[in-house]
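My questions all concern the structure below.
A protein chain is absent from this complex, but the other protein chains hold their places.
And then subunit A:
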Amino acid sequence: MKEKLEQIKAEALKQIQNSDALDKLNEIRVSYLGKKGELTAVLKSMKDVAAEERPKVGQMVNETRQEIEAVLAQAKEKMEKAVLETRLKNETIDVTLPAKKNNVGHRHPNTIALEEVERIFVGMGYEVVEGPEVETDYYNFEALNIPADHPAKDEQDTFYINGDFLLRTQTSSTQVHEMEKGKLPIRMIAPGRVFRSDEVDATHSPSFHQIEGLVIDKHITFADLKGTLAEFARELFGEDTKVKFRPHHFNFTEPSAEMDVSCFKCGGKGCRFCKGAGWIEILGCGMVHPNVLTMSGIDPEKYSGFAFGVGLERIALLKYEIDDMRLLYENDIRFLRQF
């Protein structure tokens, strides 16, 4: 019996050694260890063995079985590893082939710039609000301290619908709507479309965008205006940006100023970008005129505030170095894809 088992084992191991595929290994396992396998047959023949011999023979059969199983497992593992290696090797790809892109669309540079500005001011506690684009003369001019017959009305080249209605020339009109709501304090920015009758060229468009800012509270000072806008400029154009405030004139603010930022291309040394000046004009601002506060029902003796207005296109053109404003309204996909 023992010899027979040795013989079976030797035969099995030899077959295992010679097998070169996983299914062959499986066949070997079935032919020796399966229900109709040779070892099973040995076990079945136990009934011919003397009763006292049976445990011993049984043990021998089991040992043989275990040995064969162990070798089989080993062979299987080795073979699987080889198969995997071959597969991985065959599956090597050229990682430098072109990508399959999802062709995500692109945001308009105006919107990208606007979102930057909104992020900065929302972070400082400002609410983003909107106002109508078709406006009344009152909100666009009169309530902003630009009375009838004022030359400023001509300066702005207004598109009129009739005597009372016009296309707003400035987002400042939204200031008035917000102030009239009577909820103080106010910290708001109002982005939006404005219109002026300028012929289309590289630097003019009859329709463009502004972002108006307004803060009304007790004890608001010109120093606060400077600090806020300096912070804004640093956030928008970089940590090292310096600002310069120059006196200017707007009807709805007093004192008024224009703000220049140090040229972010040359750092203020003067280059072609800033036309050698080292500074770039960026926005108009000032302390809200007491007449404007009064007209909107706010007591200028108790409250003060500052306002500013910045051209969105101006920021977009500067930041992304776009040299022709017309590109912004052509919607050529080759332009839009660059943002």
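Following the convention adopted for this analysis, a contact is a pair of C-beta atoms (placed from the backbone, for glycine too) under 8 Å apart; a residue touches a chain by one contact, two chains touch by 3 or more; residues count from 1.
Definition applied: contacts and distances are computed from a predicted model.
From the set "Glycine cleavage system H protein", "Hemerythrin domain-containing protein", "Phenylalanine--tRNA ligase beta subunit" or "ABC transporter permease", the protein name that UniProt assigns to the chain left out of the figure is "Phenylalanine--tRNA ligase beta subunit". Between the chain not shown and the residues A:K244, A:K265 or A:K319, the one that touches is A:K244. Across the interface with the omitted chain, subunit A contributes residues 102-108, 110-111, 118, 121-130, 132-136, 149-152, 154-155, 159-162, 164-165, 167, 185, 187, 193, 195, 197, 199, 206-207, 215, 217-224, 226-228, 230-231, 244-249, 254-257, 287, 289-291, 304, 328-334, 336-337.
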